[in-house]
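Take a look at the following structure, please.
As you look at this complex, bear in mind that one protein chain is not there, while each of the others sits in place.
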């Protein structure tokens, strides 16, 4: 059913596998940071999402679009308005957003306010504590996790980190441990 | 599990995050293969699961147990009986099994036959096309994916590969492409 | 002095850096082995040498040529004759050969017999205990090491492994430890 019918957000009686179109919006964050060897600073070039999907041998029907490439500490209300608007316009009811972890929950709140569950959209935000391009990144694990949650969770806005999912308003980032926890 | 009651296999009205005990059974497979630099052959030593969970900054309540370390082409009925029995005895209703991809579906069938959905167990099998210890492995992506599906899918036996989930009797491995597809 | 004059094998009074043409012959070996994810076997595709030189930001004047892509246990006298002949014909007096470690010393002996130091050629053989494409390979270290030795050692045939250089007839591979040692 790759084309033509919208996935309704709940599994039908005859569903026997995941076969659902997913939109991925890239906003930057640690996920996509790189080391600039000429300046010695961390910066952004292109997103690593396509390479990561290839590495994961992902066979989902995903389309990736980069909205911005910024550190989430620098994300403005105007940036969030763009993300909200893109999610509103997306044909796919299943949306994954890669995002810096520092203000991920703020963006989740903006999305939940503008796109309540009644709109039928399942939106999952994820990120990484270590850039994918570096060794020892959690990025590939988080991507696999978030892509799975977005296929199965009912409409709503969620954060997927540390192998867990959280409703947007029941989670906080613990800055001492670098992990997300329920509140 | 963190809070003293058994997770029932379906989300309750007040569930707002994933907080559920998960049992991981390791059986070997490509996932855990290593290159033996003295013999030049592929072989098994210890499982990489704990290292992978650490890399994924996983904060789920998981306990890992190695049942066997074998190539799934060498898995016997007796081996499968061990896996089934361990799943039956596991206190956790959420079980993840790492397994070679070649006979993963056979083991899934044995599990589905012995442990129908009425037992309340959600069992997800996953594997890897490339050993985790090598570069370019899909293992970390698959682990993140399978750990997420096992938290959210209803009781039953599933295969999680290529970012997708499949009911055990609606999937096959395409040996030309190395991917799993719905049947 | 990239072109035109032959490097004489000893530093001249006005030498102040390494600026010398080097020929690299690729013969396969563990260095270039890959994991075939469809068969689960180790096999050869293309050499990783160009990628490794790029990773090392190598700015030497090197030209790479693949002579064969085989496990050194399968190397025949005819294969060795090809290697010897290619070294004889090479315009560059500095030659690096990547080679499986199991019979590296046999090939070194064939080279030393056919191309004595009086021919002015410095030939260094190196290999790897772990394929470069896998994690934890010694390949990049060995390549950096062998490329350095070949620039500075006087004419002769050498093995470069474990950070050390050995004259071809004063070395053996210790198969218990997987290291090369002086005899």
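Labels for the chains are A, B and C, by order of writing; each one numbers its residues from 1.
As a working rule, contacts are C-beta pairs under 8 Å (C-beta built on N, C-alpha and C of every residue); 3 or more make two chains touch, one makes a residue touch a chain.
Bear in mind that the values here come from a model prediction, so they are computed numbers and not experimental data.
Visitor: Using the contact definition given at the top, list the shown chains touched by the missing chain.
Guide: Result: the unshown chain touches A, C.
Visitor: For the chain left out of this view, which of C:26, C:49, C:97 or C:171 touches it?
Guide: C:171
Visitor: Contacts of chain C with the missing chain: which residues?
Guide: 16-19, 52-53, 55-60, 129, 136-138, 140-149, 151-153, 160-167, 170-171, 178-182
Visitor: Could you pull out which residues of chain A are in touch with the chain that's been left out?
Guide: So the residues of chain A touching the unseen chain are 30, 35, 37-38, 40, 42, 71, 102, 129-131, 133-136, 175-176, 178.
The rule is short, and it goes like this: only the chains that are shown with their structure count from here on.
Visitor: Graph of touching chains, which shape: line, ring, star, complete, other?
Guide: Topology of the interface graph: linear, an open chain of contacts.
Visitor: Nearest 5 degrees is plenty: how much rotation brings the CA atoms of chain A onto those of chain B?
Guide: So the angle, rounded to a multiple of 5, is 180 degrees.
Visitor: Using each chain's Cα centroid, which is most distant from the centroid of chain B?
Guide: Measuring from the centre of chain B, the most distant chain centre belongs to C.
Visitor: As a quick test, compute the distance in whole Å between the mean CA positions of chain B and chain C.
Guide: From the centre of chain B to the centre of chain C is 43 Å.
Visitor: Chain A to chain B: how many Å between their CA centres?
Guide: Using C-alpha averages as centres, the distance is 24 Å.
Visitor: Where in chain A do residues touch two or more other chains at once?
Guide: Within chain A, no residue touches at least two other chains.
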